[in-house]
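After the structure tokens below, expect a handful of questions from me.
For this depiction, one protein chain was excluded, whereas all remaining protein chains were kept in their positions.
Labels run A and B following the written order; every chain starts at residue 1.
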Amino acid sequence: MVSQFGFVLLFMIAGIFLVLLVLGIARILRPSRPNPEKNAIYESGEETEGTAHVSFNLRFYIVALIFILFDVELVLLFPWASVFGDKALFDDTKGVWAIYAGIEMFIFVFVLALGLVYAWKKGHLDWIKPSQEETNFKSPVPKELYKDINEKYA
Amino acid sequence: MYPIIVFSVSGLLMLFLGLSVNKKSLLPYNLLFMLVGLASNFLDWNAPGLYFNGMLEISNPIILVQWVLIFAAILVSGISSRQFDDTHAYPAEYYAIMQFALVGALIMVSFQNLLMLFVGLEILSVGLYVLTGSDKRNLRGNEAAIKYFLMGSFATGIFLFGVAMFYGATGSFDISSGNSVANNLLEGKMFFWLGMVFIFIGLLFKISAAPFHFWTADVYQGAPTVFSAFMATIVKTAVIFALFRLAAYSFNLEYENWSKFLVIIIGLSMVIGNVTAVFQTNFKRVLAFSSISQAGFMLLSLIGLGAQSYGNLGFYSLSYALATISAFGVFLVISSNTIVEGRPSENINVFDGLFSRNPDLAIILLISMLSLAGIPLTSGFWSKFFVLNDAAAKGYFWILILGVLMSAVSLYYYFNPIRASFKKTDLGKIEISSLSKYTLYVCAALTILFGIAPNILRSLF
Partner (left out) sequence: MHFLEIIKNLSLVQWAFYFLSILTLYGALGTILSKNPIHSVIYLVVTFFSISGIYIMLNAQFLAAVNVIVYAGAIMVLFLFVLMFLNLKEESTEMKTSPMLIAAVSTGLLLGLILIATIRKAEITRVNYNDFDPNTGLIETLGMVLYKNYMLPFELVSVLFLVAMSGAILLGKREKGESHF
């Protein structure tokens, strides 16, 4: 007498339980000898410096916001997908329903797509790369020397 | 119905025009779109009924209110000429958002379904949150935007909670379904009452009626002046008509219950708005507090709720819009000519010697201040007269006395700028762009016209 959602719930409980079980076994078996070196944050061998909370670029936020708008739009597409081909309604209205629903969704998506085009045109989706500046620095080592070394050990 | 579609499309067009057209020619496009919207409203004339599966109601009085809204938006665009010329302004976006906000406002005066009201309210509010913070170099503007956003979304949340309760009690979002639970016993009505209270609170917040007015002064002061004018007129008109629709169609059988609590709010708005305005030195804050007291007067027509009340409210909204927009318009011209510490001065002393600097502006200011104060021969007098008359007909005499008293108090602060404008000064003449000049002329002329013959407008409703 377990409903379909009951199964989902059972799976979730089993998942949580198994993870805890594995971690618990590991905890019992492993020796625990912490030292500062082990406790340090692993950053590919680099020494970490400062805090991880640094100020993000505002552009991330705009991109994330545009993403959310389209996320919500996508969510609204799901119920539409389940009804626009509804056979009973299709037969009742002699096919007008499909056209109606199609136009309805087209307007919705079109308006938002135009919004995206606007954002694109305005250049909010481009990333400003730091411009590369040429320096007037003249190296005492001639470039051919590097080239020779590169070719020699290529 | 048609202007909603027109402005949805024209807002989009405006965004794209901003990419190709130069900044200064955007205002004519904006005015063109607004006029198209105004004209498209004719198509609905004499075609009353419910549209889109009972989502919108169209009738001639509603169309008139929509005209008031669009007309006010045209006037606001008129006074905005030359305001967005500097390099940091994005007039295309501003005008586009104004048009979208107008879509929200138009929905709010013609909704038949609470879901539509919510969508309209959100479109209007989100647009205004953005416009409030649109001057990004102004710290006060940033603060105002965040304040308005937090407070406004909280109010929307309360409103939405009320809508949920309404739905729970009636099983429908249709505003006429409120009457179906009217005959229920006390127990069945609990959710309905809860919903009613929360819907009222959410909307009263948006028109800044007294206990929910805290954000008003800061937001009006921080927002760019053009958008303060937009907020003062269009938002207030849209929300008060939304409240009126709810009061008349959903909660009319509960009149006894909500009118008592609304009357207290009206009294508070009048007292707090007028008394606090006396102590302000910043002209935008003065107008903000004045708008709180005017919201109190507007709410009187909800107390009246008679056959004439809708027309009275329409008359009040238009005359208030005319007076407020001309006050903001004159102030905008003068303050952008008086730069103090790198920003346009907003102190009330910018009006010093206005009469010798530009007599036309001084007279327009005089007319608008008299109208806001409710002096006879201006439309402001009749608008106050009508709504007070309405409330008195329902037996609320003390609010009538309070209203008259508070109008007397308001004379003090409305006369401050007038006094200042007749001072002697050696400052030079003030130049004004012809578009905003004609806009202000229209406002002043209509204020006088409706002051002499109010029935021209009132008979239409």
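Heads up, the rule we're going with is that a contact is a pair of C-beta atoms (placed from the backbone, for glycine too) under 8 Å apart; a residue touches a chain by one contact, two chains touch by 3 or more.
This one's a predicted model, so the numbers in the text were calculated from it and none came from an experiment.
Within the full complex, the residue among B:Ser134, B:Thr216, B:Asn274 or B:Ser436 touching the omitted chain is B:Ser134. Across B:Tyr29, B:Trp67, B:Phe84 or B:Phe100, the single residue that touches the chain missing here is B:Phe100. The chain not displayed touches chain B at residues 4, 8, 11-12, 15, 52-53, 55-56, 88, 90, 93, 96-97, 100-101, 103, 107, 113, 115-116, 119-120, 122-123, 126-127, 129-130, 133-134, 136-137, 139, 142, 145, 185-188, 190-191, 193-194. Contact between chain A and the absent chain runs through residues 5, 9, 51, 53-62, 64-69, 71-73, 75-76, 78-84, 86, 101, 104-105, 107-108, 111-112, 114-116, 118-119, 122, 124.
What we mean here is this: only the chains that are shown with their structure count from here on.
The geometric centre of chain A is 42 Å away from that of chain B, both derived from CA atoms.
Residues 111, 114-115, 118, 121-122 of chain A are the ones that touch chain B when the two sit in their complex.
Against chain A, the residues of chain B that register as touching in their complex are 8, 12, 15-16, 19.
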